[in-house]
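With one protein chain removed, the remaining protein chains of the complex are shown where they sit.
Up next is subunit A:
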């Protein structure tokens, strides 16, 4: 068995007096597809944001691919990571946001090529060729010249996925990527995730309220509450036969709200 690609060791994070994560530890294996579920404020999105270095941790350690994320080893000592170390670590990680966060002043294809050209020194022609392949994969090749404002939410999200893929990360983080979409647009985005899941060997972490999708997609489901993992297991175990009372209550609420499980 290979080593975990993500190793989170006793991390804590507070916003003011609110403790979002409380001594959380977890591991993710390479190629594993993980679904993070739980009530809002339970810390699941914060974990993704911490892995993407959008939030700092108050204490604890994170290792990505055997290397410290927020620390650097110098002469046997652990020092806080500097910007250069973070930039190097970020190459392994990509993220897709709930609200897409496309660059509104750039066309679809420029959104996808910007970072490869700037951060990897890719020649424009090569970056565009690769971008077209990715846009084709997410079904957006015909909109390559469009501006983000001309697209629907589902289309924007598919472009955002292509943008993240262009940097060829080993780990992809999906933060409630369908939550801001009209119901009829959810499926086109889930279909793309589904393709990524079956056709690539990226490690994927998915924060979602789409329980049906989480069930089919994930190798493992983690149920979060109040900054801790309350229960984890195979999708069938969590969704059909949850052991913890809090998991049961959460799933009941979700079903009552009309979500398919």
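In the analysis below, a contact is a pair of C-beta atoms (placed from the backbone, for glycine too) under 8 Å apart; a residue touches a chain by one contact, two chains touch by 3 or more; residues count from 1.
What we mean here is this: contacts and distances are computed from a predicted model.
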item	value
The complex's invisible chain, by UniProt name, from "Ion-translocating oxidoreductase complex subunit E", "Sodium/pantothenate symporter", "Polar amino acid transport system permease protein" or "Ligase-associated DNA damage response DEXH box helicase"	"Polar amino acid transport system permease protein"
Among A:14, A:59 or A:150, residue touching the chain not depicted	A:150
Option from A:90, A:130, A:158 or A:220 whose C-beta touches the chain left out	A:90
Residue, one of A:72, A:102, A:134 or A:211, that touches the chain absent here	A:102
Positions on subunit A contacted by the hidden chain, ascending	52-54, 83, 87, 90-91, 94-95, 97, 99, 101-105, 107, 114-115, 118-119, 147, 149-150, 163-164, 167
